[in-house]
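Only one protein chain is missing from this complex, and each of the others stays in its spot.
Lettered A, B and C in written order, each chain numbered from 1.
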Amino acid sequence: MPGNTFGSLFRLTTFGESHGAALGGVVDGCPAGLNVDIAAVQTELDRRRPGSTPLGTARNETDKVEFLSGILDGTALGTPIGFLIRNSDARSADYDHLKNVYRPGHADRTWEEKYGIRDHRGGGRSSARETACRVVGGAIARQLLALQGVRVEAYVDQVGDIRLERPYTVLDLPSVWKSDVRAPDEAIAQRMTALIEQVRGEGDSVGGRITCVVRGAPTGLGEPVFDKLNADLGKAMLSINAVKGFAFGAGFDAIGLRGSAHNKMHSGGILGGISTGEDIVFDVAFKPVSTIAKAQGTVDRSGRTVILETQGRHDPCVVPRAVPIVEAMTCLVLADHLLRNGTARARDLAPQQR
Amino acid sequence: MPGNTFGSLFRLTTFGESHGAALGGVVDGCPAGLNVDIAAVQTELDRRRPGSTPLGTARNETDKVEFLSGILDGTALGTPIGFLIRNSDARSADYDHLKNVYRPGHADRTWEEKYGIRDHRGGGRSSARETACRVVGGAIARQLLALQGVRVEAYVDQVGDIRLERPYTVLDLPSVWKSDVRAPDEAIAQRMTALIEQVRGEGDSVGGRITCVVRGAPTGLGEPVFDKLNADLGKAMLSINAVKGFAFGAGFDAIGLRGSAHNKMHSGGILGGISTGEDIVFDVAFKPVSTIAKAQGTVDRSGRTVILETQGRHDPCVVPRAVPIVEAMTCLVLADHLLRNGTARARDLAPQQR
Amino acid sequence: MPGNTFGSLFRLTTFGESHGAALGGVVDGCPAGLNVDIAAVQTELDRRRPGSTPLGTARNETDKVEFLSGILDGTALGTPIGFLIRNSDARSADYDHLKNVYRPGHADRTWEEKYGIRDHRGGGRSSARETACRVVGGAIARQLLALQGVRVEAYVDQVGDIRLERPYTVLDLPSVWKSDVRAPDEAIAQRMTALIEQVRGEGDSVGGRITCVVRGAPTGLGEPVFDKLNADLGKAMLSINAVKGFAFGAGFDAIGLRGSAHNKMHSGGILGGISTGEDIVFDVAFKPVSTIAKAQGTVDRSGRTVILETQGRHDPCVVPRAVPIVEAMTCLVLADHLLRNGTARARDLAPQQR
Partner (left out) sequence: MPGNTFGSLFRLTTFGESHGAALGGVVDGCPAGLNVDIAAVQTELDRRRPGSTPLGTARNETDKVEFLSGILDGTALGTPIGFLIRNSDARSADYDHLKNVYRPGHADRTWEEKYGIRDHRGGGRSSARETACRVVGGAIARQLLALQGVRVEAYVDQVGDIRLERPYTVLDLPSVWKSDVRAPDEAIAQRMTALIEQVRGEGDSVGGRITCVVRGAPTGLGEPVFDKLNADLGKAMLSINAVKGFAFGAGFDAIGLRGSAHNKMHSGGILGGISTGEDIVFDVAFKPVSTIAKAQGTVDRSGRTVILETQGRHDPCVVPRAVPIVEAMTCLVLADHLLRNGTARARDLAPQQR
């Protein structure tokens, strides 16, 4: 069973390889009558775009989304919304030296062993470029969520060992986009930026943490026992490239706590798998990207050890550009659960509601 | 869309409230011809059973599974396997005082707000008792995995601030079940046990960490881009009661690392969402259970603050009894992905293979 | 991917072999707060029961349904509804002579070739006994539909070459259950009954047609382009044992018509895959059951031709007992689409609706 569709009632299917003709996708289940602000979708896409922050890769893609169906004069028809993003700056030749070599820490080898074939150009479908389509889908989901006053905001909480000191409740989240590093504290953002530049200079990379905050989510989102809201958020985050961990509320810190203390803390906005109506707060851990400029030992297709020096264009730290992806996946999960929750009660089926 | 089915090709649907007539479920998709060892299923269920460890609740349930279909003379027919676990020691009257009160840290309020109705007896369906059915489904999945030499073992890695010092590779995992606390290091297990007993004496609870190790998994499991193996494992773990976090490989420690260092570490057995053939290793964080003997302030249905003293029977630390649940959910994910991976390549469709 | 689950939002999963311990199922997605009339469920089950009509098999099953979860004091909790029907009059020994023989026209051989194993006792899971669980699920769906004033009624329209002369609009549908043959015209019902008795006397069987009428269905049910209401109804009907055809509106008669004439006829209540608000009317064709008392030539497992004389207990014509099954599957489709339709419009997401 293929794995390129996300969600059940609000559903995104994506396609596209990093250096193929185009990326794209289909949003199915967007309720009819939604006013779709296409410029706002493009704005979100621009935030993820290579080149959107000086801390990222030098690949230059305009990432212009073209909508092909499902929207008439700015209004959703209730039919599937097809969209397209052409690849333009695809320097496939940059990757010729990777045809027979597996990059360490990358998906090259596992994909080839699974499928028996691999698109070696820029990671093919395993490239994070694929997430552009998630941002498009998430941006539409966000507009649906806005109908109910739900706001989704993420920010960089940590780069390497530099972490924000204050919790999200005293941070100015809308200011996130002013900083290159996407952190809402100017002083610490500057230190994070300096660290990333230093790491880039060393030909290395560094990990980071993104925190996401959802305000205004209604109570009742989540479908136990398996499709708990936290379970679906966790899956969404773990499906993003380079993510190694997910935690909500006290997360891993809860291990060391007593129940009497933990019961008084913020639950993360989800209890028993269902949203409480409080802010939903969770953390996502990103590894340092595996592609680094430093020479590394690896193996080739014949199993021999070789030294690899990468010539592609890559981010020394993915978290600044991953912020809109975390938001997008969060919006997709919430929009899906908003629709799913609509069928939970028999009294909502009274004819006057339809 | 309801959320009581897990998996796509190997699929478990469960039902049952903590104090209703019975729990049960349906395993659909178990390949025909599998020899199902029913005694082995019961053994796994016994490990999760209340009373299986002196560190758990005093509720006494025999948790005897009855198979109703899908197996003939010990062999799977390829038809759905229905099963049942009767509730016997259901002292519903113990919960009368909770009819109008929401327990802090519990799902009582969120479930009632979602559904407009709540089974207050022992948490109803939000009780961890529901996980008994997952253990049954997981035990069948485990027998399927054994055909390919896949072994799934979990253990308690941490209770409160007491943590194992050695990595899984030098621990004697089969010895886990000798200790009440389900930890594979005798000396540390004793300290963990002492801590749990102390916490119980204080009328409190404490959190913990379970590590799970999968040996012998073939390469190729996982269906990018959304149904990555780590994403589905994460969802599975986060769907377990009291779980607050999931991490694989270096997990949250990866945040502080450089790529040059991280690339040399164990990946957790999954790259690009697909198993590498190495051991798969991940961590699950459990909060301290919310039900404690200590008096706590909470609210009742009319919104008034009240003091709650709990009289039910509960575990001061869930991780010992959660070990078989973590294993079961892992087995379900792997069995599902084993079947899903079977359709990834065209050459497997050659007629002689069928 | 296994095929024992029907529906997406209102979802029935069933299990059970004809001569195993029990049949049963899980209804997931029943909205919380629905008042479930269990006696009414049993009444529907009684209509399908062997022995419910003198025209059916002599097998005597009480078919008593036991609900195990999901309902508290007569109200749906929003959690999965598990249920059970024990097999009591299962004379497995009656089928010993079939262990190595494939009955002509039956699923014996195809199931064995698919799964490599077969439960030969009464057809195992391929027996129409499985449909008892559909009747339970459909009866709950019917109670949900009643909230919106939807009524589902089916009747026998044809047995062999004897057919009702008047359309459904001038028939007294509630009287269907007064006749053994389940036809709403007393004189023709008697002729149908006589034909069935004659065929039984000849050791043979005969086919029939059931017509189903849905009154009060709202407009808007159906999810194009693939999950059109007629497509899902057709699938539901074709999944019933012995069904060979499905048609709605003018059906196969439309082939010979001109558009100018057809446009003026009853559409069957569905246009473009979506219900129009008019009565929904469709026909289901049943073959004569393959099991007959007459000696027939067939093959055994070694491929040799043998003469088979069947000793099991069977219906000479399935349509009388299939009427509640047709109704049940129709109710399942409609309940599912009622819930699915609830998410079609953005304006239904305004906060006051939740």
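Basically, a contact is a pair of C-beta atoms (placed from the backbone, for glycine too) under 8 Å apart; a residue touches a chain by one contact, two chains touch by 3 or more.
Quantities reported herein were computed from a predicted structural model and do not represent experimental measurements.
Interchain touches from the omitted chain, evaluated on the whole complex, reach A, B, C. When the missing chain is restored to the complex, the residue among C:D37, C:D204, C:D279 or C:D300 that touches it is C:D204.
Summary of contacts with the chain left out: across C:G122, C:G268 or C:P324, the touching residue is C:G268.
The missing chain, though absent from the display, is touched by one residue of A:R11, A:R47 or A:K228; that residue is A:R11. Mapped onto subunit C, contacts with the missing chain fall at residues 1-6, 8-9, 14, 104-111, 113-116, 125-126, 130, 158, 160-161, 199, 202, 204-209, 219-220, 222-228, 230-239, 241, 243-252, 254-263, 267-268, 270-277, 285-292, 294, 296, 340-341, 343-345, 347.
Subunit B residues in contact with the hidden partner, per the touch definition given at the top, are 1, 8-9, 29, 31-34, 76, 78, 144, 147-149, 218, 220, 338-339, 341-351, 353-354.
Remark: the residues of subunit A touching the chain excluded from display are 1-2, 4-5, 8-9, 11, 13-17, 20-26, 28-29, 32-33, 66-70, 72, 75, 77-82, 84, 114-119, 124-125.
In this text, only the chains that are shown with their structure count from here on.
Each step here moves to a touching chain, and the least such steps from subunit B to subunit C number 1. Per-chain Cα centroids separate subunit B from subunit C by 38 Å.
Our note on geometry: subunit A versus subunit B, Cα centroid distance of 27 Å, whole angstroms.
Centroid to centroid, with C-alpha atoms defining each point, subunit A and subunit C lie 45 Å apart.
For subunit A, the set of residues that touch two or more other chains comprises 1, 8-9, 220, 341, 343-345, 347.
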